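Omission of a single protein chain aside, the complex is shown with its protein chains in their original locations.
Right after this comes subunit A.
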Amino acid sequence: MNGEELTEQETALYDRQIRVWGADAQRRLSKSHILVSGLKGTAIEFCKNIVLAGVGSVTLNDDRIVTEEILSANFLIPHDESVYSGKSLAELCCDSLKDFNPMVRVSVEKGELSNFDVDFFDKFDVVVLSSSTLSTKISVNEKCRKLLKRIAFYAVDCRDSCAEIFVDLQNYIYSKKQGDEAVECLLEYPSFEEAISVPWRSLPRRVSKLYLAMRVIEKFEELESRIPGESSDSDLPKVQKLRKQLSEAQSLDESQIPDSLLERLLEGRIEFPPVSAIIGGILGQEVIKALSGKGDPLKNFFFFDATDGKGIIEDISKQKP
């Protein structure tokens, strides 16, 4: 079993977390490859968490050039123009993340994610999209699903003090402790497209309003060809119009999607750092669960709103016939 054992150095560094999830899980983590696209505050938090946890490799994708605004939400990039000028966001984050844990390979993949073909995704175990467009989420999720190996797919969006995580583990089998016995569980996840096509009337009772509001905003940005998160409150009238259309089409009372919530989401081009920390932490935990096979993964949406402080799981899948 040479090469399977954790090295002495790994055991010393990961001492505390091995005590949490075990050496087996640590070994699986150290062989996993993760792609992260879109490096705003929440994604940065997530990257920090998984690099510290000791995954095998992290590939970063974000070609944007650093601006003041990006800097303000990023703790990876030194506030020094001589360091950050001329490099892409992914390149700068890569340099810092390498420093966090020399045992993790961190690299950069340039280009527009939606242009990559199916084979590109084959080298990853986990794909995380942050602040992606509706069509990118759908197409990348579909590409991951076409491969023989199971790729865990996550999409995360954080706007102002609200956040959404979507999870697709396809068919996921894990063992769950019930009392002293380990029971085998199967979770069947829908794709992103399938999940968001669930008619609103058949959604879980009292579904999080954030779910509905996010669908309206997402659709709006798609129709207007906006970069996600680049809207503002001046867009509110158009968004309200879209809300009305969607609600009518879905036979839903449009008051279920309050104006105040839409306004907050539209204004939220900057992610609220404490929310990024929380969501980056939750997402990190979910990815570690999926890779290590330890713990119950969430299915299939998670919502957090700092104004009420609730972190809620919603299962939004097609009703079984």
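Everything that follows uses one rule, which is that a residue touches a chain if its C-beta (ideal position, glycine included) is under 8 Å from a C-beta of that chain, and two chains touch if they have at least 3 such contacts; residues count from 1.
Assume contacts and distances are computed from a predicted model.
Note on the omitted subunit: UniProt lists it as "SUMO-activating enzyme subunit", one of the names in "SUMO-activating enzyme subunit", "Phospholysine phosphohistidine inorganic pyrophosphate phosphatase", "Trafficking protein particle complex subunit" or "Rab proteins geranylgeranyltransferase component A".
Considering the whole complex, the residue from A:Ile34, A:Leu76, A:Val128 or A:Ile151 that touches the absent chain is A:Leu76. Contacts to the hidden chain, counted on subunit A, fall at residues 5-6, 8-9, 11-23, 41, 45, 48-49, 52-54, 71-79, 99-102, 177, 206, 272-278, 280-282, 284-285, 288, 294-296, 298, 302, 304, 306, 308-314.
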